[in-house]
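Here it is: the structure, laid out below.
A single protein chain has been omitted from the complex, and every remaining protein chain is retained in its original position.
Right, chain A next:
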Amino acid sequence: MPELPEVESVRRGLQAADLRAPVIEVWRSAYKLRVGKSWAEENLACLKDNVPKDIRRRGKYIVWEFAGPGGETNGLVIHLGMSGRCGVTTAAQPKVTHTHFALRMADEREVRLVDPRRFGGLRAGPLHELLASEPLGTLGPEPLDRGFGGAVLAERLGSSRRPIRDALLDQEAVAGLGNIYAVEALFAAGIFPMVEAQRLHASAWERLAGTIVTVLQRGIDNGGTTLKDFRNVEGEVGRNQDDLRVYGRADEPCPRCGAKLVGFVSGGRSGAYCPRCQPRPRTRLVR
């Protein structure tokens, strides 16, 4: 599932396409996409005759602003799900299989969503309503925004008894972090992934906040992580999978000390850690 860096790569690709011509047609396949009550009302027709504006990102969601014909500000939220791909083509290009959404602009270009597994989601409407309602309304702080730090994490997760890796996946605590980057950030911070979150001392939260930023930034610089499905707007795979230090590398040597990395599964998600660099803590507080 795409995490913050992958979604950010897609956002940058769409931004670079510099789409400014008004929407002249909204096309949607007959297939249902992401299920759940926040995705039930797609309301995509409201985008017709809108002028595309800034493309932003919130957590793992693309939030595209539109200027409506009556002067209102609309938005389109795109969730890539497991296998969703966004691309920009000419309207004349035939739609490939699994294309579920197309936004045709007056300059004869189209933004399309191709999603074989249909876990992706779309939702449009007045921007302020989108931002205030699920799923955007309850998202935690953006880790790459100014002000993010150890205190922010500690405030939101400091009393949790869940394993720190699992706690970090809570989108209401920190937006956009998923399993891969959480596992990588814990390695970089030297924190045992299964330790109860409430045992982390302020210094450990500070270090972890720092490594979260580092691994996400590295992911963005590498154009995202492609383990299987992820492609950017140009259809290219990311490069960050080669740069992952521990995720998916159980039994391989630790890139820092050479010890054999250990795989684990928690909450149904697998990860890996270095028993030497991320030892199981012996004291109650993890510094």
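We take it that contacts are C-beta pairs under 8 Å (C-beta built on N, C-alpha and C of every residue); 3 or more make two chains touch, one makes a residue touch a chain; residues count from 1.
The rule is simple: contacts and distances are computed from a predicted model.
Per the UniProt record, the absent chain's protein name among "Lactate utilization protein C", "Glutathione-dependent formaldehyde dehydrogenase", "ABC transporter ATP-binding protein" or "RNA polymerase, sigma subunit, ECF family" is "RNA polymerase, sigma subunit, ECF family".
For the options A:116, A:210, A:255 or A:281, the residue in contact with the chain missing from this view is A:255. The chain not shown here is touched by just one of A:65, A:206 or A:243, and that residue is A:243.
Counting the whole complex, the residues of chain A in touch with the unshown chain are 242-245, 252-260, 276.
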